[in-house]
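Here it is, the structure in full.
The complex is shown incomplete by one protein chain, all other protein chains being positioned as in the whole.
And then subunit A:
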Amino acid sequence: MVSRSRFSRPRRHLLRSALLAALAIPALAGAAVAAPRTDLVLGMPVEPPGLDPTSAAPTVIGQVVWQNVFEGLTRVDRDGKVQPQLARSWTVSPDGLTYTFALQAGVKFHNGEAFDANTAKFALDAIRAPGSVNPQKALYAVIADVKAPDSGTLVLTLSKPSGNLLFWLGLPAAVMVEPKSRDGLKSNPVGTGPFRFASWRKGDRVELTRSPDHWDAARKVHLDKVTFRFIGDPQAAAAALRAGDVDAYPLLPAPELYGAFQKDKAFTAVPGLTEMKVVAGMNNAAKPFSDKRVRQALMMAVDRKLLIEGAYSGYGAAIGSHYTPNDPGYKDLTGVYPYDPQKAKALLAEAGYGKGLTFTFKSPQMAYATRTAEILQAMFAEVGVTMTIAPTEFPAKWVQEVMRDRSFDMTVIAHAEPLDIAIYANDPYYFGYKNPAFNTVVATAAEATDEATRLKLYGEAQGILAEDVPALFLFVLPKLSVWKAKLTGFWKNEPVPSNDLTEVRWTE
C-alpha cells in the first residue's frame, strides 16, 4: 500500500507523457508501428572492482563483461551446457590428453587486432604463467602445453585427463584476450564479444554499445546500448525499477521485496537458482565436530524448508550435498539426514553430548548469513545445543579467522563457484575434512573423459558428503531476477554468474 501511494506521482506523470505521445505519434509517423526499444538499463547490487575477469575473482566482473564484451573458446549456456564459441569445434584424443580446437575465422578484437591461434595461445599461457593472478588458475593447471600449428588450429596437451576442461574453458576466467590491450583490461576491456566497452563512471554505471562488426552473424544481437547501473540498497533498487530508471535487476538481494514484483503485471519475476551453495562449515579437525555423529545430528536438527522460509522468504532450493539442481549429475540428497529432532537428540546423546553442547558460530554480516545464524541457533536450541553467535566481518576478518587461521567451530558462507565439490578434497581447507575415499572419487571423476562415468563418480562424491556432513548443506541461493514484462531473453538460472545480454530484446 505504502509503495503504491509513494509512486503515484511518477505514474501520473507517465500517464500524461503517454497521452502526449499518443497524440504526437500519429501526427508524426502516421500509422507506423513504433519500433521496439534497443537500449537497456540493468541494475546490479555491487559494482565490480575492475572489468577484467582474468585477473580478479569477484563474480560481479563476469556479470558485466562475460559474453557481452569477452568470449571464450567455449561458453557455458543458460542450461549449464558447454557450447562452441571462438572454438568452432574440437576433437579429443582417445587417451583424453590432447584437445585439438578448430577456431573461428575472421574474428577481430574491438581494437582491430585479429583473433587467431596465436592470440588463443597467448591468453591460455597468460592464465598459466607463474606470476598469473587468474582467480581460477588451479582449474587450468592441468594444461601442460599449448601449441598453435596454424592460425586456425589450437592444440592443448594435458598432464592428465580432465573431464571438465571444456566447461572450465567456458568460464569468465578463461576468456580470450590479446597482448596489446591486456594490461589495460581492468578499466578498458577489449574482447571479441557483441558489445564494446564505452564508458565507466565509477560508483554509478558502465556503458556498453553494440559492436558493428561482430563475427557471429548468426547470433543477432538486438540491443544497441546497455547500461549497467550499480544500486546497492535493495529498497532503492526496487524503487528504481518501479520508477522506470532501471529496466531489469537480475539479482535482487532482498528476497522480501520480491513478492511484490511477482504480483505486478508490469514485470517478469520468475525465481531461478544460482550456483551459490549456502553451507554451514564446521571445523572437522577439532572437537566436537571431529565426531561424525555430532555433524549428522546437527544436520537432522535443521528443518531446511523452514530455514529457507525464514532466511530467504522461501526462495531457493534445499540441498543435501555440495551440488545444485543446475549442475549436471545433481542428486537430491536432502533425504539422507532429514529434519528429525528426536533422532538428532538421540545421536547427540550417543556421541556423549546428551547433557548439551555449546559452541560458537562466526557469522558474516550478509543478511542471508545473519538470518541463517539466528534460525540455526533457534533450531539447535530445540535439541539442547547452545550456539553463541559471534558476528565476524566479511571478507577481511572472516577470511583471516576462518579460512586462514581455521580458528572457528561453525560458520556459514555461500560458495559461488560452479562445480566446486572438489574443495572438500583440498588440504588444508577450512572444513578440515579428511576422507581419502572422497579424495579418490573426485580425483578419478576429474580425470574421467567419458561423461556418463564422470557424472556417476560425481554422484558418488555427493553421496559421501551427504553421509559425512563436513558442512551442514542448507540451500542454494535463488536468482531473484526482475525485468520489465516487455523484455525477453534473460537467463532464469545462473549456472555461471553472468548477465548474458546477447539474446535480450524488447518485444514491443
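Note that in this section contacts are C-beta pairs under 8 Å (C-beta built on N, C-alpha and C of every residue); 3 or more make two chains touch, one makes a residue touch a chain; residues count from 1.
By definition in this document, contacts and distances are computed from a predicted model.
Between the listed names "Peptide ABC transporter permease", "tRNA 2-thiouridine synthesizing protein A", "Iron complex outermembrane recepter protein" or "Menaquinol:cytochrome c reductase cytochrome b subunit", the UniProt record for the complex's undisplayed chain reads "Peptide ABC transporter permease".
The chain omitted from view is touched by exactly one of A:79, A:183 or A:393, namely A:393. Considering the whole complex, the residue from A:77, A:245, A:291 or A:309 that touches the absent chain is A:309.
Here the missing chain is touched by one residue of A:158, A:257, A:279 or A:383, and it is A:257.
Only one of A:163, A:234 or A:470 touches the chain withheld from this view, namely A:234.
Where subunit A meets the omitted chain, the residues involved are 2-3, 234-235, 254, 256-257, 259-260, 306, 309-310, 365, 367, 370-371, 373-375, 377-378, 381, 388-391, 393, 397.
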